[in-house]
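Taking it in order: structure first as structure tokens, then the write-up.
With one protein chain removed, the remaining protein chains of the complex are shown where they sit.
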Amino acid sequence: MSVAPTLLSVDGLSKSYGGVHAVRSVSFELRAGEILALIGPNGAGKSTCFDMLNGQNMPDSGRITLLGEDTVGRKPRAIWRLGVGRTFQITATFPTMTVRENVQVALVSYGRQLFNLWGSTAAYARGEAGRLLDLVGMGAYAERPCGELAYGDLKRLELAIALANQPRLLLMDEPTAGMAPRERIELMRLTARIAREQSIGVLFTEHDMDVVFEHADRILVLNRGSLIAEGSPEEVRGNREVRAIYLGEGLVYDARHREGAGA
Amino acid sequence: MRRRHLLGAALAIAMAGMAGNAMAQSEIKIGEINSYSLLPAFTEPYRKGWQLAVEEINAAGGINGKKLVVISKDDGGKPADAQTAANELVSSENVAMLAGTFLSNIGLAVSDFANQKKVFFLAAEPLTDAITWSKGNRYTFRLRPSNYMQAAMLVEEAAKLPAKRWATIAPNYEYGQSAVAVFKKLMSEKRPDIQWVDEQWPPQGKIDAGPVVQAVAAANPEAILNVTFGADLVKLVREGNTRGLFKNRTVVSFLTGEPEYLDPLKDETPEGWIVTGYPWYDIKTPDHDKFLKAYQAKYNDYPRLGSIVGYQTIKAAAAILAKANSTDPEKLIAATEGLSMPSPFGEITFRKIDHQSTLGAYVGKTALKDGKGVMVNSVYRKGSDYLPSDAEVEKLRPKD
Partner (left out) sequence: MFRDARLRRASQLEGQDLRLIQTLILRRREAPSRRMQAPMFTEPGPPMAFYFVQFLTGLASAASLFLVASGLSIIFGVTRIVNFAHGAFYMLGAYVAFTLTERFSGALGFWGGIVVAALVVAAVGVLVEMVLLRRIYHAPELFQLLATFGLTLMVQDIVVLIWGPDDLLGRRAPGFKGAVDFFGQNIPSYDLFLIALSPVVLGVLWLLFQRTRWGVLVRAATQDRDMVAALGVNQKWLFTSVFALGVFLAALGGALQIPRDAVHHALDLRIIVEVFVVVVIGGLGSIIGAFVAAVLVSELNAFGILIFPKISIILVFLVMAVVLIVRPWGLFGKPEAAARRTPGLTVNPWRPLTSGERSMSIGTLVLAAMLPLFAGNYALTVGSEIAIFVIFAASLHFLMSVGGLASFGHAAYFGLGAYGVAFLAKAAGLPMVVSLLLGPVLGLLGAAVFGFFAVQLSGVYFAMLTLAFAQIIWSIAFQWVTVTGGDNGILGVWPDRWASSPSSFYWLSLAVAALVVTVLRVIVFSPFGFALRATRDSPLRSEAVGINGKRVQWTAFVISGAVAGIGGALFAYLKGSVFPDSVGISLSVDALVMVLLGGVETVSGAVIGAIVFKAANIWLVSQTDLSKLVLGGFIVLMVVAFPKGIVGTLEMLRNRRRSTDTKSALATSQVEVAE
């Protein structure tokens, strides 16, 4: 592991809104093939942090080095061009297109054909789109209208779209939110498998601690904008401060039992 | 599948056209176009006027024994729609000539169409000088006294005034701009001592009358030229009255004496304005009496200027068709050039040189009578006296 190159390096990242520190001097690194979870209670600053990495939000101070480039102030699309795939907490896909076309749009963009007025999109990278859909287990749905998909399938489609630019880093904001427990585990297994096979680094935020502890190589814990713990799942699980926060919220192991009972 | 609708629509139109042709033997058809839906206040009296003329003509045996039929179309105030209508009248209805129009731009559009398609066109009401001069063509004739003629009639009176400081208020489009330009030019020729101290160009139909009146008053002119009309005029008069703009100032105003524009002012009609117009209540000639009686008998209403224009348009068309005894456009042109005929205003002639008729207008002063606006001391001004010399007209008009 230690020989793998650093994909993402965050140094002293801060952001405040009207005197409230949403993110306070956060620093961490992510290496190729590593799966890193960013957790913390509601309002801990996970989303703000994520948006700054993704270019949707401008940090007040701090450095973000993605694949060797300083990305502070760059637009999301520029960051995508560096080789970063992205999925959203609430899926963002193109509802008026078929499943295959959704992936093809990303491939068109990756192939820099966006201003091609004359070609046929249907024929463009059809095979590659099919391969990506097969990879996430959506091959059989390729010709279905995206708007008809079940939520879990949309999540898998989003993963396929995120993989279209052969990313070296995936940013996944609550990848399993809104899914049934069985689906969650399936999706994260799939993600982990792809990440390991292709040596892609994954940074994800997550509420479901089962998912986090099962799949993350390393965990970052945010609370009130500050990084309070960092380490392997075992280390974080044993951290007293983390336990205090989560027990205060009535989460962690309780949550597992409750959800397990519901399933 | 997509274009089948086009085909169906076109077929329906084509068939409708063919059905119309079958019974055209004993009739002569005139195609008439006007802005009926956009300007009903002006075009309704006009329509009544021409309908009366049609009735009279057919009661008197038609045109050389043939029944006169007028097919009337609405242009919605749009030049493009007027051309579509003109095309329908010419191509599908096979009319002998086109007539009508009120707005200058529509008159010009139809005139250009007539020139291109070689169809005779008798423009009824448009005022623009362009239609007989700068954009004149051999197929187009015009009945109503033009902008230039109205200006010349007003200048004659205005030049007699002692006023030296003048301001103008005109709607900011071609009509207003050219009315002011002609008035200024003719006025400055007669009175080189005149100063133009302010000009206001409110957007047509959207005058913000308060500020305009205020601004004109601030320039402190001795006399004012007004070219606004319709609702703009009402607002201008109301603000001007309240703010005392017209106190101790003479106003010279285009068309304001026409019942169409004067009547809506009711008891707020400003007194003493020098205007062109149509004092139907004051005209005591046999020609006009006859028209007035017939009109009032048929409609139980008094005529507006539009009624005269509509009536005379069709009367003129009938006279032209009767003289030419043909529907060939060339023969119609030959018949019209120099043709004289009676009208409620007296005899008029279609000039050969520029195809303008010599129909004139009444010039007088506005006054209040029984809570209504009227024209007093009106004098009929013959159109022939207010046109430039032939040499000048030759220069203005493009060679055919």
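Chains: A and B, in written order; residue numbering restarts at 1 for each.
By definition in this document, contacts are C-beta pairs under 8 Å (C-beta built on N, C-alpha and C of every residue); 3 or more make two chains touch, one makes a residue touch a chain.
Worth saying up front: this structure is predicted, and the values here are computed from it rather than measured.
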What shown chains come into contact with the chain that's not displayed? A, B
Across A:Val105, A:Leu135, A:Met179 or A:Ala195, the one contacting the chain not displayed is A:Val105
For the chain that's not shown, point to the residue among B:Lys118, B:Lys206 or B:Lys298 touching it. B:Lys206
Touch criterion as defined above, residue of B:Asp81, B:Glu156 or B:Glu222 at the omitted chain: B:Asp81
Which residue numbers on subunit B touch the omitted chain? 1-7, 9-11, 13-14, 17-18, 36-37, 40-41, 44, 73-76, 78-81, 83-85, 87-88, 90-92, 104-105, 108-109, 112-113, 115-116, 128, 130, 135, 172-175, 177, 199-203, 205-206, 208-212, 214-215, 217-218, 230-231, 234-235, 238-239, 242-244, 263-266, 268
Logged for subunit A, residues touching the omitted partner chain are 54, 75-77, 80-81, 86, 88, 92-98, 101, 104-106, 108-110, 113-122, 124, 140-141, 145-148, 161, 164-165
